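Quick one: the structure is below, and I'll ask about it shortly.
Removed: one protein chain of the complex. Kept in place: all other protein chains.
Let's look at chain A:
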Amino acid sequence: MTRGLSTVGTAEVAEDEDDSSSPAVEHPPRIKFKRPDKTARHIMNILNKEAVEKVRTEREIPDVQPGCIIQMRLQVPENKRRESTLKGIVIARRNAGINTTFRLRRLVAGVGVESVFPLYSPNIKEMKILDRKKVRRAKLYYLRDRMNALKK
């Protein structure tokens, strides 16, 4: 399976001054920069994208942006196999490939609770967007100071 790596390509070769160095040992031409195809960063990017696509084909994951009011069903394996329903507003989203997380703020029994969930977690059984508020910010931490009566 080809993964976008190719062996055809040129590498940047630094100019060697063979005249000044010792003539007995011959150094191979020094490469300043690795070919972008061969860096670890590139390989990790490809692996990340593959993992994300694999999860996306299995489950439908909506596009959560800050300002969405979301209702989701979570299955918590920690001593409880029941599915709990959470409803709250997304106040932040952090993109990091497979480890993309979003922060949900909700009012539980009168107390504000913020939770961070990985977007591609297998524990999240279903996610539904109820409403989308217009916000002019990517991180809505100012909502911590205002707890309106409605879920805002």
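We adopt the following convention: contacts are C-beta pairs under 8 Å (C-beta built on N, C-alpha and C of every residue); 3 or more make two chains touch, one makes a residue touch a chain; residues count from 1.
Simple rule for what comes next: contacts and distances are computed from a predicted model.
Visitor: I want to check something: the complex is missing a chain, and I'd like its UniProt protein name from "50S ribosomal protein L14, chloroplastic", "Translation initiation factor eIF2B subunit delta", "KAT1 transaminase" or "GNB1L protein".
Guide: From the listed options "50S ribosomal protein L14, chloroplastic", "Translation initiation factor eIF2B subunit delta", "KAT1 transaminase" or "GNB1L protein", the omitted chain resolves to "50S ribosomal protein L14, chloroplastic".
Visitor: Thinking of the whole complex, not just what is shown, which of A:31, A:47 or A:76 touches the missing chain?
Guide: That would be A:76, which touches the missing chain.
Visitor: Across the whole complex, list the residues on chain A that are touched by the chain not included here.
Guide: 76-80, 99, 101, 108-118, 121, 123, 139, 141, 144
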